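Provided herewith is a single structure, encoded as structure tokens, for subsequent inquiry.
Removed: one protein chain of the complex. Kept in place: all other protein chains.
So that you can tell them apart, the chains are marked A and B in the order they are listed, and the count of residues begins at 1 in each.
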Amino acid sequence: MSGPTQDVLIDIEDVSKRFALPQTVLNWVSGKPAPAVHALNGVSLTIHRGETMGIVGESGCGKSTLARCLVRLHECDSGRIKFEGRDIAQLRGPERRAFNRRVQMIFQDPYSSLNPRMKVRRILGEALSVHKMRPAAEIPARIFELLDLVRLSPDAADRYPHEFSGGQRQRIGIARALAVEPEVLVADELVSALDVSVQAQVVNLLLDLQERLNLTIVFVAHDLRLVRHISHRVAVMYLGKVVEVGPAQALFSAPRHPYTRALLDAAPELDPTKRNRTVAARGELPSPIDLPKGCLFSSRCPHVFERCLSERPRLGDRGPQHKSACHLPDFGSAD
Amino acid sequence: MTETANHRATRVRGRLPRPLVIGGSILLLSLFIGTFPALFAPYDPNVFDYGALLQPPGFAHPLGTDNFGRDMLSRVIHAYTIDMQIAFFATVFAFVFGTIVGALVGYAGGIAEVLFGRVVDAVITFPFLVLVIAIVSVLGPGLVNMYIAVSVVGWVFYARIISAEIKVQKQLDYADAGRAMGYTHMRIIFIHLLPNSITPAVVYWMTDMALAILLGSSLGYLGLGAQPPSAEWGVLIADGKNFMATAWWISVFPGLAIVLTGLGFSLAGDGLAELLRVKR
Partner (left out) sequence: MNTPVPALEVRNLTATFGDGRLTAVNDISFAVAEGEVLGLVGESGSGKSVTLRSIMRLLPASGAVSGEILWQGEDILKMSDRQLRSVRGGQISIIFQEPSTALNPVLTVAVQIEENLKAHTELDRSGRAARARDLMDLVGIPEARRRLKEYPHQFSGGMRQRVMIAIALASNPKLLLADEPTTALDVTIQDQILKLILDLRDELSMSVVLVTHDLGVVAATCDRMAVMYAGRIVETGTVQQVFSEPNHAYTRGLLGSVPHAGTERTKLLSIEGIPPGLNEISSGCAFNPRCEFATQICGTRTPVLEQTGRGRQAACFNRDAVIASGSPVL
């Protein structure tokens, strides 16, 4: 029986990541540090075995950067990411390869995530042989199995990526990730580039695969409705920090952070009777190069007060497994 | 419910691009002539015939004879051998070496890229011909030295093209997917990125081969390349330079051969570019 457990599989501890921007000569001469985009500003999060953790936020929140740090496509500047208790940055050689096998990523853009010059057979076969998943003789059969798993017919093996639609290419990407039999799938905006009716197909497939293969999924997306649909727990990110994390049900029905509240109010529901004309969050995202002091949401928060402008709030408990980073501990609470 | 690949396949089946067909035919013919010149040449190219000096094109000698009575047709034909060799050997080493270095530099970025950039700057500052002549004058005349000289300078251009392409390809998700898979850097560079980056270099190689013939001919004309009495188009043109007014056929026909073969490479290059273009 699969499903979320309490086992902490991935532990993200206070991770920060900056991307340096080109230094101007004037700044260099005057000794000022190079400007940088602060993509992650002290992110802490735990992901449990067997669950689907949804990570949601708007552009610039750092969710994609975090996803890439999880598979070591980026190295963190500070903080640690632990997989089964071990710091992934310390892994070398065969241990590192084992890690790559166990934590796999599926990418957003179906048009660039597959090598256009390789047939599907080779794309999948390479994953199988490099990680020695099967003896050479069994690889062809395993390729067909994988294609079947993602609901593509066997003749897909001899075709090139450009012969497939966007949704089909995403499935090939999933098949590639599954070829190495991972325990964790990190999906970065898996369906954003697809038509709505095709999104549903791929989402259904993912739910099915999780059930069958007992996967842990980290689902990164900006689409709130989608994240709510698929996740057990959800983390909401804003400007490189987790502002709220908790069980999906609780978080969406009674959000404990003003930004989550704003996101929910802003995301249009499929109910024309529930229209309202007030804007959920005013103003614009502050620059990720020049972060505001104090709470990162302070410039747009309808409940802002003095403390918010000088002190950055930390994640505090609000309920079982539910945390929020806000100076108003009672915000959104039922009592 | 499983899905087959839908009919979104946009490959236009079976039709090779026309420039490739035309250019390719010219090249294949040239290659054939160069490999079996004796099949085509009516006379021995080196035999003097004092009874038929400076004959204009006519029945016995379709392209005329030169000032030693040598049949021009046979000489032009035999020159194919040397000139096709020049086309290949003057370029292939630069292509291979430049591709490998360019791929590594483009992928590594950082300091390697900065250093490489300075090397490129140094090389392109000088006119190509001047550099090559300088090297040849140090090494001495002759074809092999010419190959060395051209390769030493020429690899930089290939490396630059490949490096730029690799940088672009590296940004695409399939490169990241490879890294996330734990594939080694070598595998990602040479098995994934390079096949997607090599087309511009291949096309450049085609044009480079045409230019190599011109270069070889120029050096031959200057006496720094193939040495007389070998039949090489540049040498032939040089042979005829004193007779332009009286016996134009000695220089003109080798010149036409250069043009024709160069055209073949050019068209083939264009056609190849079209054929190899990646479908999205």
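Rule of thumb we're sticking to: contacts are C-beta pairs under 8 Å (C-beta built on N, C-alpha and C of every residue); 3 or more make two chains touch, one makes a residue touch a chain.
Predicted, not measured: the structure shown is a model, and the values here were computed from it.
Residue A:D195 is the one among A:D14, A:E138 or A:D195 that touches the chain missing from this view. The missing chain, though absent from the display, is touched by one residue of A:L207, A:A254 or A:V304; that residue is A:L207.
Only one of the listed residues, A:V15, A:L124, A:A262 or A:C326, touches the absent chain: A:A262.
By the touch definition given at the top, chain A reaches the unshown chain through residues 58-59, 165, 167, 195-201, 203-204, 207-208, 222, 224-226, 228-230, 248-249, 252, 262-263, 265-273, 275, 277-282, 284-285.
Everything that follows uses one rule, which is that only the chains that are shown with their structure count from here on.
If you average the CA atoms of chain A and of chain B, the two centres end up 50 Å from each other.
Every residue of chain B that touches chain A in the complex is listed here, in rising order: 1-6, 8-10, 172-174, 176-177, 179-183, 187, 191-192, 195-196, 278-280. Only residues 68, 71-73, 96-97, 99-101, 104-105, 107-109, 111-118, 126-127, 130-131, 148, 151-153, 155-156, 159-160, 162-165, 168, 173, 176, 180 of chain A touch chain B when the two sit together in their complex.
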